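For this depiction, one protein chain was excluded, whereas all remaining protein chains were kept in their positions.
Every chain is named by a letter (A and B) in the order it is written, and numbering of its residues begins at 1.
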Amino acid sequence: MDLPFSGDLIAALVFPGVLGIFGFLVVAIWLERKLVARVQWRYGPLYVSKPLGGLLQPVADLLKLVFSELVLPRHTNRLFFAAAPILLFFAEGLPVVFIAAAPGVVMAPHPYGLAIAVVLVLLVAVLVVAMAWTEADKFTYVGAVREILLTAAYEVPLLLAALAMFILYGTADPYGVVEAQSNLWGAVLNPLAFVAYLVALLMATTRFPFEIPEAEPEVVLGPYTEYGSTLFIYAFGANYVKLYVLALLGSVLFLGGWLPAGGLAGVFITLVKMLVFVLPAMLVRAIYPRYRIDQALRIGWGKLLALSVAAVALSLVWRLLR
Amino acid sequence: MKTLVSQAVARLARWGTKWSLWPPHLVTACCGVEIGHIFGSVYDAERFGMLPMGSLRQSNIIIIEGTITLKMAKFVKYVYEQMPEPKYVIAMGACAIKGGVFYGSYHMVPASKVVPVHAYVSGCPPTPEAVLKAVSKVQEQIGHAEN
Partner (left out) sequence: MVAILIFVVVFLGALVALVVVTFLFAPRRPSEIKERRFESGGPPYGPVQRRLLMQYFGYIYLVTVVEAAVGLALVAVLTAQPSAPMLYLAIALLLAAVLIVVLRYFKVLNDIRRWS
């Protein structure tokens, strides 16, 4: 390749790497606030940069948080208190290493890459609980317990949806997965797995119908209550990073990744396809109330489990017919 | 060189703070009903970058909503003390300024005796436009502040 940067460096630094993660944080928060405001007949953030429609609002929020006082409560272990959200944010971004955004634009091409990414996504819940534990507060404790229970609700359907797609394609290599979808997208071949994945994504990122760990009227901000300043950006932004990772994974698994293009155009097509997962996640915030924790568990182990098992069965049938 | 850098940083910090004033959920009296109105569809304080937060650890402006009784003054003071450093106060309503209908009562204090106030809003209750005007006054104050 005669480019000044090779594909894996672009993947590491631009998309889906560092710049993509921080850029997504800004754009997603702006988009969410604007969309929700539009649904509620408001303008949303505007006057901070009127020609851009308030796009600089998240930047102003980030700057304000960075330049506000860093309070480390006395009753906590201060080192762990400061390190926990940094580690959480980092760990949420780590699965990106194994997901390809376009042919060649991947940090670590690996035959089982997507499976490793799914497992890495599921492992992160441990860090949220650890973070809540270091804060040592009753709200964070309740938030941590709710996070564990919600994890118990979505983990198996998410794994089963991924398993269904791996059975269907017979591989977990990002290139192989996308190649297998060159005729028909995975979402068309196995719509059950797609729906199960979408609902599990809403649960995993604690978006609105399942916004149980940080329910504001009940537990202030759940696991993020004690954090202010820069650490709040990391603690709270970690959810958006998870949404980014799961949307990227979903667009490769279900929507044919960068097809029908390759190279640089493929990157943009992947970005557009991610919107299929991101936009519903933003919009449900404006239209749904919140489930109780037992209702969420019942959905996870009832309808959603049935749906994802049916998805695996459908994949088995496709596989044996072929 | 060093002052140049610190000046640039201070400018940036002021700009960020100006456009992102987050009030915590602290309702002292009946003007709290008007606060809901300010964030509602018609007046929409989110245009100015305000976002109601649940916890005081992330927020940086208190809107004192009406009467402060001696009992509530303790908590207003405590919340103000616990908030992280650049922090601002808007006193809303006649009660917070001087006492309003409770003027001279044994059990109420004006807001300025509890916390330093950056902007007052008159009225009983003040209209949402008046509160938004006070918000933009505070924004101007922040923007033109010397460090």
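Criterion: contacts are C-beta pairs under 8 Å (C-beta built on N, C-alpha and C of every residue); 3 or more make two chains touch, one makes a residue touch a chain.
Being a predicted model, the structure only gives us computed values, none of them experimental.
From the set B:V79, B:V109 or B:A130, the residue in touch with the chain omitted from the display is B:V79, counting the whole complex.
Shown as candidates are A:W30, A:F166 or A:F210; the residue that touches the absent chain is A:F166.
Here the missing chain is touched by one residue of A:Y43, A:F90, A:W133 or A:Y175, and it is A:F90.
The set of subunit A residues touching the chain not shown comprises 8-9, 11-13, 17-18, 21-22, 66-75, 82, 86, 89-90, 93, 96-97, 107-108, 111-112, 115, 119, 136-137, 139, 141-142, 145, 148-149, 151-153, 155-156, 159-160, 162-163, 166-167, 170-172, 220, 225-226, 229-231, 233-234, 293-294, 297-298, 300-302, 305-306, 309, 312-313, 316, 319-320, 322. Listed by residue number, the positions of subunit B touching the unshown chain are 6, 9, 13, 24, 26, 55-57, 75, 78-79, 81-82, 84-86.
Keep this in mind: only the chains that are shown with their structure count from here on.
Against subunit B, the residues of subunit A that register as touching in their complex are 33, 37, 40-48, 54, 56-57, 59-71, 216, 220-221, 225-229, 232. Those residues of subunit B that touch subunit A in the shared complex are 9, 12-13, 15-20, 40-41, 44, 46-49, 51, 54-55, 57-58, 60, 84-86.
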